[in-house]
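Just one protein chain is left out here, and the rest sit where they should.
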Amino acid sequence: MNLILATGFLVSRCEGSRVTLADYLPIGMMLVFGIGFATVIMWLSWRIAPNNPTPEKLAPYECGIVPLQEPVQRFPVKFYIVAMLFVIFDVELVFLFAWAVRFESFGWAGIGAMGIFVILLLETLVYVWKRGALDWNVARRGRNRRIVVDSLEDAA
Amino acid sequence: MNEIAFLPIAAEILLLGGAVLILMAAVTLNLGPRTWAIIAGTTLGLSFLVAWVQWWRIDDVGSQIHYTGDFLRTPMVVMDYFSVFGGGLVIAAGGIALLGGWRLVGSLEKRGAEYVALVLLAVAGLHIMVISANLILMFIGLETASIALYVVAGFTRDRPDSDEAAIKYFLLGSFASALFLYGIALTYAATGSTSIYGPTGIVAFFAERAITEPGVLLIGIALMIVGLGFKVSAAPFHQWAPDVYQGAPGAAVPLMASGVKIAGFAAMARVLTVAFDASISDWAQVISALAALSVVVGTLFAIAQSDFKRMLAYSGVAHAGFMLTALVAGQSGVPGLWFYLGTYAFQLIGTFIIASIISGAAGGASPLDSYRGLAKRSPVLAGALAVLMLAMGGIPLTAGFVGKVGVFAAAIDAGYLWLAIVGLVSAVAGLFFYLRLIVLAYFNDPDPALADEPITAPRSSRLALAVCVSFTFLFGVLPWPLLNLTSEALPL
Partner (left out) sequence: MTGWEIFLTAAIKTVAAFAFLLTLTIILVWFERKTVADLQNRIGPNRAGPWGLLQTVADGAKLLFKESVTPRKVEFGLYIAAPVAALVPALLIFLVVPIGRPFHIGDRLIDLSGTDLNIGLLYILALSSLAVYAVVLAGWSSGSKYPLLGAVRASAQMISYEAAMGLALVPLILFTGTTSLKQIVEIQGGSFGDTFLPAWNVVLIPSFLIFFIAGIAETNRAPFDLVEAESEIVGGYHTEYSGFRFAMFFLAEYINIFNIAAITVTLFLGGWHGPTFGLGAPFDWVLPIFWFLAKSMALVFVFVWVRATLPRMRYDQLMSFGWKRLIPVSLLWIALSTLAIGVRRMGLPWT
């Protein structure tokens, strides 16, 4: 009942604007519904499924052998670079979307401004690319290739 | 909306384009430091030229505010004598600092392009701080410059103290930026605007009504003072300066020390003396307290230092105090502030160039002992050092003296006699450590281990140093041209 009153409240507050908070009501419901479903079914599974833990069963998976070391805690810095690049492009995207919806009202000046903006970001990509931050194949990168090739030649 | 005024932001466009070109030239065409130098020099030269064009333009049509947003109501950029002078000063300081530290670029190999590009971006950010008519834009400029300089501080990443400097600068700097931003938010809450000028700006707001409950506004102003005070290293927000100046690559320190001070003080002058002119009785007391604290703390700590760069950092705190002294007079203190900034920036760049010649472009510690007997090892360098030290100490016939006179006069006119006396006493006490260097250089024998080692300075450093020293000397003997210029360079 309270929910219904709240819905009415939301609608009345947003009267006049084209978008109402009531548009988000199904999303809120599905959120509750999804979490509720997941909780209930996992609880159910926990109730009806057997539970016979043994030390071997509870060990972290290591293809059947006893794990010798903790999982790695440090990652190649490239993952962080990818994350940073993603942030750059996602921010670009936010601006592009906002502009694209109404690009006609900004005219050619808007297209020019957006072009400069995109070129600046493209430059980031080109720079990172050329500096080898996007090369995941170690042997392909300049200095390392030399090392790999040299060691191969030494072996030969 | 369709008319974009390009003249006020021409310098930023040029600097940004230069940075992009350098990066692209380095990675796609594999062009070396010579090309970067040509591009960087051209961009900085052209943007300095833009400052002249802007000045003539203002002579013709007067100061201009450039708007954006719906119905062109939000002022973003202001083109007045103040911003043109400050912008030109930032570009000149950036150019000479880059020139003086060019030796570092060669030693960085490919990363040198990044270094040059970052310096150009930092200069662009500082320029934005000077010309902005909107607090948000000012913040963006501040962040652009700061982030570029954080990276520059850690550029020689194989040295642990460089990493330490970068991290310290980054953490404390972002804290200060956050405070500045919060100050903007509170100002917005109190006045309903982040613009300084314009029909809905802060100035118009104060002209129309009096604030009855100034609590939020005062906290906002205080936070902005803290944020900018950090950037110009005024006490008690100065703790980062010695570590950063000592740890950062020696060749990069001149820009970090001088450029940020210029832009920081320009922003402070714009915010306090223009936007919050109405509440000058409130903030002037805070500024005077900061000024007194800065000169005293800076002088006392500088005396105790045994490292040249740390000493310069603390003396920089004292100098920030002197400049704050001019600011208590409100807008009438701006010419004094400009003259002091304009001359001090070049003294600072010059001394740091000397430090980077003595202890290496990559930087690190520069103990005072390594200046022992400098006159015997390199008379020219010792002479330059002596001129710069005398100027920093405020000895007559150098620019430093004229600057200090202007600053104290402004404070006395505004009724802050006690502040002038505190400053005067500290200036005299400060002479101790400036003269100590001259004594070390001229009346001591060099370290026997270093005596035979020649001091080599590349042509770029020598050129930049010559410019700095001649500026200092010239404006000490003939200060009038610069004085005339600064007396015109008032904010709108």
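Going in written order, the chains are labelled A and B, and every chain counts its residues from 1.
The rule is simple: contacts are C-beta pairs under 8 Å (C-beta built on N, C-alpha and C of every residue); 3 or more make two chains touch, one makes a residue touch a chain.
This one's a predicted model, so the numbers in the text were calculated from it and none came from an experiment.
K.L.:
Over the full complex, note down every shown chain the hidden chain is touching.
P.N.:
A
K.L.:
Which parts of subunit A are in contact with the chain that was left out?
P.N.:
Those residues of subunit A that touch the unshown chain are 3-5, 7-9, 11, 18-19, 22-27, 29-31, 33-35, 37-39, 41-42, 44-46, 48-53, 57-63, 67, 71-72, 75, 79, 82-83, 85-86, 89-90, 93, 96-97, 100-104, 107-108, 111, 114-115, 118, 122, 125, 129, 134-137, 140.
In this section, only the chains that are shown with their structure count from here on.
K.L.:
Per the centroid of Cα atoms for each chain, what is the distance between subunit A and subunit B, given in Å?
P.N.:
Centre separation, subunit A to subunit B: 40 Å.
K.L.:
With touch defined as at the start, can you tell me which subunit A residues reach subunit B in the complex?
P.N.:
Those in contact with subunit B are residues 106-107, 109, 120, 123, 126-127, 130-131.
K.L.:
What does subunit B use to touch subunit A in their complex?
P.N.:
By the definition above, subunit B touches subunit A via 1-2, 4, 16, 20, 23-24, 27-28, 110.
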